[in-house]
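This part shows chain A:
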Amino acid sequence: MLASYLTVAAMLFCIGLYGALVKRNAVVVLLCLELMLNAVNLNLVAFSKYGVVPSLTGQIFSLFTITVAAAEAAIGVAILIALFRMRGTVNVDEFDKMRR
Partner candidate 1 sequence: MSILNDIPILSFILFSPLLGIVVLLALPHNRSNWMKKTVVVATLIPLVLSFWLYSEYDKQQDGSVFDEQQSWADIPLNKETQAAVPSEFKFTLQYELGVDGLSLPLLLLTTIVAAMASLAVIQVKKRWKAFFIWFLLLEIGILGVFLARDLFLFFILFEITLIAMYFLIGIWGYFNRERAANQFLIYNGIGSAIMLIAFVILVNTAGFRMDQIGDQVSFLYSGSYSNIFHNLADSGAWVNLAPEQMGTVNPFLMTHTMQWTLFILLLVAFGIKLPIFPFHTWMLKVHTEAPTAIVMVHSGLLLKMGAYGLLRFGLLLFPEQARAFAIPLAALGVINLLYGALLALRQQEFKLVLAYSSISHMGIVLLGLAAMNEIGLQGAVFQLVSHGLVSALLFLVVGSIYERTGTTDLRELGGLARSMPFVSGVLLTAGLASLGLPGLSGFIGEFLSLLGLFESQRWLSVAAAVGIILTAVYMLRAVLKITFGLQREDYTALKDARLIEAIPMIVLLAFIVLLGCFPSVLTDTTQLGIDGLLDQLLATRAGG
Partner candidate 2 sequence: MDKLTQTAWLIPLFPLAAFLILTALGRSYRRVGVLIGIVGSFAAFLFSLFIVVDRLGANQVDYNYSIEWLAIGDYSLRIGFEITNLTTLMLAVVTLVSLLVQLYSAGYMKDDERITVFYGYVSLFTFSMLGLVLSDNLLSFYIFWELVGVCSFLLIGFWFTLPKARAAAKKAFIVTRVGDVGLLLAILLLFWYMPEHALDFTTIQSVFDGQSGAITNGITTLIALLLFVGAIGKSGQFPLHVWLPDAMEGPTPISALIHAATMVAAGVFLIARTFDIFQDSAAAMETIAYVGGFTAIFAATIALAQNDIKRILAYSTVSQLGYMMMALGLGSLTGGIFHLFTHAFFKALLFLGAGSIIHAVHTQNINEMGGLRSKMSVTTWTFAIGALALIGIPPFSGFWSKDLILSAAWETNPLLFGAGLAAAFLTALYMSRLFFLVFMGKPSAASMDAQESRAVMTLPLIVLAVLAAVSGFVETPWNGWLGTWLTDGSEEAHASGAVIAYSVAVGLLGIYIGWLAYGKRSISFAAWHERLPWLVRLLERGYYNDELYSAVIIKPLKLLGNVLLAFDTYVIGGIVRIAGAAVSTAGRAAARLQNGQAQTYSLAAAIGLVVLVAAIVGRRFLP
């Protein structure tokens, strides 16, 4: 049972990772980050039910993660809006200020 949950989570994670690495649009990148976090959440819940030592801690952790993810998304979008105001684009290719 555990294996199928983990497989789904792994696929979800890989899709998220792929999107985060290659997508140009910063909004999509943020969405993909959420996907990866959710993959982790899925793992946590799955282990809390089917793990070697089942415990409620996993589920509590996933609640934490969701909260943090929400906060992170809020901050991320705020930064994006600020960037969009400054540069007029959400294309991540054009954000290369770190180079200098």
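Behind the choice of candidates: all candidates are chains of the complex that A comes from, given by their letters.
Worth a mention:
Please note the rule applied: a residue touches a chain if its C-beta (ideal position, glycine included) is under 8 Å from a C-beta of that chain, and two chains touch if they have at least 3 such contacts; residues count from 1.
These figures come from a predicted structure and were not determined experimentally.
Interface remark: chain A makes contact in this complex with candidate 2 (options 1 or 2, touch as defined above).
Chain A contributes residues 17, 20-22, 29, 92-93, 95-100 to its touches with candidate 2 in the complex.
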